[in-house]
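With one protein chain held back, the other chains of the complex are shown just where they sit.
Our next item is chain A:
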């Protein structure tokens, strides 16, 4: 009985799929496609499970904010710094403010406003400038920039291999900086 049933199934299979060249070919292609889809789906599932938490889609939120910061390349940053330094000095020279009869030397530009955002600048007494671009709601950022100064002194200056007035390439500094910026 069982043998007869198997036989009838196999003969049915033979008749419908393999007897004619055209159906045979279609069967091979269709089953190939079906297998590859099934294999891909299963493997992707397995891979997702295996690498959960480390893929871009999972950590995107952590970095989405940073990418909004409009990262400048080192060259652009240098150009910005150079240009800004020029107008900063210029601004401190043309200050019309006076105290008594003496003109007061100004400390230079602190913020620059555009229609959509604001650039903040904090200059330390040693002449280092910290700059940040924010939206217009941020009015007083100097305390954050002062904290940045602290980070600079801790993670850049205290690193014996850091050369003064060179770009800071320190992972610790970067990660602390990102931390700090996130708290704002």
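Following the convention adopted for this analysis, a contact is a pair of C-beta atoms (placed from the backbone, for glycine too) under 8 Å apart; a residue touches a chain by one contact, two chains touch by 3 or more; residues count from 1.
Everything below uses one rule, namely that contacts and distances are computed from a predicted model.
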| said: Looking at what's absent rather than what's present, what does UniProt name the missing chain, "small monomeric GTPase", "Protein ROOT INITIATION DEFECTIVE 3", "Nucleoporin Nup43" or "Trafficking protein particle complex subunit BET3"? | reply: "Trafficking protein particle complex subunit BET3"
| note | Of the candidates A:30, A:59, A:77 or A:146, the residue in contact with the absent chain is A:146
| request: Based on the whole complex, identify which of A:22, A:49 or A:126 touches the chain you can't see. | output: A:126
| field | Touch with the omitted chain, as defined above, among A:94, A:137 or A:164 | value | A:164
| Hey, which chain A residues sit against the chain that's not shown? | 85-86, 89, 93, 124-128, 146, 149-150, 152-154, 157-158, 164
